[in-house]
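Quick one: structure below, then a few questions.
The other protein chains are all here in position, but one chain of the complex has been omitted.
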Amino acid sequence: MHIKEHPILAFKRGRRVEFFFDGKKMWGYEGEPIAAALHANGVRVLRRSIKLNRPRGFYCAIGNCSSCLMKVNGEPNVRVCVERLEEGMVVGTQMAKGDLSRAKANPISSSGGGSGIRKTDIAVIGGGPAGLSAAISANQMGAKVTLLDRNSRIGGQLIKQTHMFFGSEKQYAFIRGIDIADILADKLDKEMTDVMLNATVLGYYREDGVLGVEENNRFTKIKPERIIVATGASEKVLAFPNNDLPGIYGAGAAQTLMNEHGVVPGNNVLMVGAGNIGLIVSYQLMQAGINVKAIIEAASKIGGYWVHASKVRRLGVPIYTSYTVKKADGRESLERVTIWQLDKNWQPLKGTEIDLNVDVMCIAVGLSPLAELLWQAGCQMKYIPELGGHTPLRGEDMQTTVKGIYVAGDVAGVEEASSAMVEGSLAGLCAAKSLGYDNGRFKELREEAINELMNLRSGPVSEGMRKGLEQLI
Amino acid sequence: MIEKTGVPTPQDLWKVFPPKERLEKGPVAIIECFQRIPCDPCYTACKKEAIQEFEDINDLPQIDFEICNGCGLCISRCPGLCIFIVDQTYSETGVLIKLPFEFLPLPEKGEEVDALNRKGEVVGKTKVVKVQNGRYEDKTPVISILVPKELSMEVRNIRLRKNND
Amino acid sequence: MKKSGEVVIIGGGISGLSTAYNLARLGCKDVVLLEKESLYSGATGRCGAGVRQQFGLEINCRLAKGACEILENLNELLDYERDIELKQGGYLWLLTTDEEVKLYKKNVQLQNNLGIESRLITVEEALEIVPYLNPEGIKACTFHQKDGHVNPFQVSQAYAEAAKRLGVEINTFTEVTDIKVKNNHIVEVITDKGKIATNKVLNAAGAFAKHIGEMAGVKLPLKPERHQILATEPVEPLLGPMVISTDLACLQEPQGSFIMSYSDPDEPEGVNISSSWRFMEEMAKRVCTVLPILSNIKVVRQWAGNYTMTPDAAPILGSLPGVEGFYFAAGFSGHGFMLGPMTGVLMAEHILGKETTISIDKLDIGRFERGELMREPAVS
Partner (left out) sequence: MISNKDHENTIVCRCEDITLKEIRDLIKEGFKTVDEIKRISRCGMGPCQGRTCRQIVMGEIARTTGKDVSELRLSTFRAPTKNIKIGILAEAAEG
């Protein structure tokens, strides 16, 4: 089902088009991901797994995992959570590994156009709050920037954040994430920043400092003088029996489905995790008219802001702390989840099981830095649980242990969007300065950013983060 | 307990409630913010400077109940949606509560809705007196409802009845 | 870790592991194997996983045939339960010049004489084996059904487990830092985890064999050289044999992924396992020319490993006159994994002073001084 009306969002949809799923005619909106169109038509099982023949639906919704591979127009292994719907598309459940023999062999044209290597002062990888802020301040200093984002619009996670932001005016407090994305995009100096959309950095090649990029089905190369990695984070997963049933999604994936594509994830939801993401997404599910049966949290305390918790409690959603998932059940997709209580040593207590009849379970058990490019570049990393996992060592100016490679935002340690923006500004300023660019205000702006970060992190909710960061800088 | 349940305890609430005498004087803002988080828009929202400037952005908001006139401009500016206006002087029969409500459909003026407490439990019914949903509210509409006095410090949300059946 | 051992093997790749197993099988159980990373993490684990018998040098043909016969029975021989994924889909060698056809005709003759049933086939016959082949520019092919693919991890693991069962001590994450030689005799191997007294050391350190040799004061004519590979997502079976030419090598593993590589003549000498974007592009271009259907398959990862080249592209097996007790199995020039099962048999026999099943005299290091180079012509 598509969401018809929403208190915050207005969905811009393409025209209604016909397509086929396993021979059945269906309707969807042109340009929406195939998985979203199928979901809106009630199709959750997209493929059978390769060895165990298990039903699978999408999980990450952003093209990371392999849960949603389908046959599209004869081609196997298409990630339908990101592949866009076109009129007349023939989509089929993929059995096993997919049959390539029916796919049309495309003659290789020489119009690939990827032969040259583009040069740029600074490549900013990721157009979320950190990357955008980095590009804006690097431009201010006078540096030219190439900003790469794998999505079709910039903003990163901001484009699904319907809630107002915390922080102070400087970090756009009380403005909704979706609106901040537009504000930042407006602030970009269009002359000084080359924005590449639908552009995924596939690799950092150490031997010649080149970034390999796929941009709109073309492979191109960029050789920047400096790189700011602002790739964000990815959602962690949980291991419990039947954790791969269709209907079990990352909380961010459910958020993408409903806030970006305007599709209802299901009827009754169990949210796993009472951090900010779990709490916020629960609230947003309710805003989209979906019932949240409960929020469970393995820790003995709510990890997210209490105001978010109070918001969902006022809607009648219970929060069970010290509870975890025992197992999920369902034939083709999720029908029931059994939860149970944990004791002080995180051991489950027999006899505390509760069965919940839900068709959706959202996993919001934390994020980890999406640091693949940093590993490839040889940046020194350290495992810091408070920051989400392996995190790059860096100096006060956000430079990693590899000269010329800077970081900002969640990839530099999972935190709030407000500090991501300030980190981005700082990285942008310092990367530009290291190339000799300075509009005369570098010193002042740098100091300002460092102070802002200190302020944002000075409270009790940032205690773990502070401890973590001490090990990095 | 709020850290386990998401629901403030009476002890928590006593700390932020205005004194009885102030409540009896007229509308006043109650900021149900109990955790030090980096956030300060309530201060910038208040035109009367009743909400004091933050020395440290993580501080809890401090409100001068004598300066606050219960205008309610802060309600839709609070990212935590935790500010409410209570006017115990509104009428003989009931107390006026202004609260943020970001759901569709919006209630209409005069509509009878369920009154919910901080756990989302129905504690009574109430009538919608006013719906503010202009540019200033920016998609965080402010709903004014009328509740009996004994529920004025308990009701913090509403639920539309037509959605309920 | 043991303080002493009758034989110390340096290197936990296929050569070291199979030698360790064969030593133990022949009764020499006081063997210590040292690997600085995890097992088969070097060239063995990074190789293209092809196994073939179509060589142009008699000794290589013999070694390869022996190795293949072992692989065909490996599960039983080593009592290994996991699938080693042996797929004898053949090697289809594409020949594009008259000179190549001439040379490979000769190779086929040699192979046939040694009992390897390879044959020269026409392009039409090749198309029956690989219908997706682009025949353009191909003059003829050679084909041998018993060539194919086997999983290097599983084969190596099979040897490791069998060796351990027979009493071999395997130490991973243990780096050799020095080798002590006294009066031209090996006396001790020093590692970052302690010392091991021994009189016999096998240098099976792959790309690091040269470095290990230097520790014992020996200069080996070895040149490590990077070779890159890419692997695709798995799809249902599409390609039977390994398709190989001077331009590329490409096979489909039994589990469905395609593995492909080519040799870059401009690759500089040196131990290097980093990947390049140029390789990805060039590899893609080459494979799309030969197997256009693969333009629709997706690359999931690329990696690199090292060939250890010798001046004549044939391995060096044997011992070194001058340093008593120093043995080596190195310089496989890209064929270490496929020859590995046989290498182990021969090196174990050699170390124990037995007559080797196949004579390895000609593969000794002395051949370079003597000017008796082997010259393997069928190297890709």
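A, B and C are the chain letters, set down in written order, and residue numbers restart from 1 in every chain.
Simple rule for what comes next: a residue touches a chain if its C-beta (ideal position, glycine included) is under 8 Å from a C-beta of that chain, and two chains touch if they have at least 3 such contacts.
The structure displayed is predicted, hence computed values, not measured ones.
Just list which of the chains on display the missing one touches.
Every shown chain touched by the left-out chain: A, C.
From the list A:64, A:93, A:268 or A:352, which touches the chain that is not on show?
The single option touching the absent chain is A:64.
With the full complex in mind, choose from C:3, C:102, C:285 or C:354 the residue touching the hidden chain.
From the options C:3, C:102, C:285 or C:354, the contact with the absent chain belongs to C:285.
Write down which of A:156, A:389 or A:428 is the residue touching the left-out chain.
Candidates A:156, A:389 or A:428; residue touching the omitted chain: A:389.
Give the residue, chosen from A:24, A:190 or A:218, that touches the chain omitted from the document.
Once the missing chain is taken into account, the touching residue is A:218.
Hey, which chain C residues sit against the chain that's not shown?
Missing-chain contacts on chain C: residues 38-41, 45, 82, 153-154, 157, 231-234, 255, 275, 277, 280-285, 287-288, 294-303.
Name every residue on chain A in touch with the hidden partner chain.
Residues 49-52, 54, 56, 59-60, 63-67, 69, 77, 79, 106, 108-115, 150, 200-205, 212, 214, 217-220, 234, 236-237, 239-244, 326-327, 347-348, 368, 371-373, 375-376, 382-385, 389-390 of chain A touch the chain absent from view.
We adopt the following convention: only the chains that are shown with their structure count from here on.
To get from chain B to chain C along touching chains, fewest steps?
The fewest steps needed to get from chain B to chain C is 2.
Most C-beta contact pairs, which chains?
Among the chain pairs, A-B has the highest number of C-beta contacts.
Give, as an integer number of Å, the spacing between the C-alpha centres of chain B and chain A.
33
So which bits of chain C are touching at least two other chains?
In chain C, nothing touches at least two other chains.
So which bits of chain A are touching at least two other chains?
Touching at least two other chains: none.
Within the complex, which stretch of chain A touches chain B?
Touch residues, chain A against chain B: 5-8, 163-169, 173-174, 176, 274, 286-287, 289, 300-302, 305-317, 319, 321, 416, 418, 455-462.
Given the complex with chain A, which residues does chain C contribute to the contact?
Going through chain C, the ones touching chain A are 233-236, 238, 256, 274-277, 280-281, 285, 288-289, 292-298.
Quick check: in the complex, which residue numbers of chain A touch chain C?
These residues of chain A touch chain C: 50, 75-77, 96-101, 103-108, 114, 203, 205-208, 210, 212, 219, 221.
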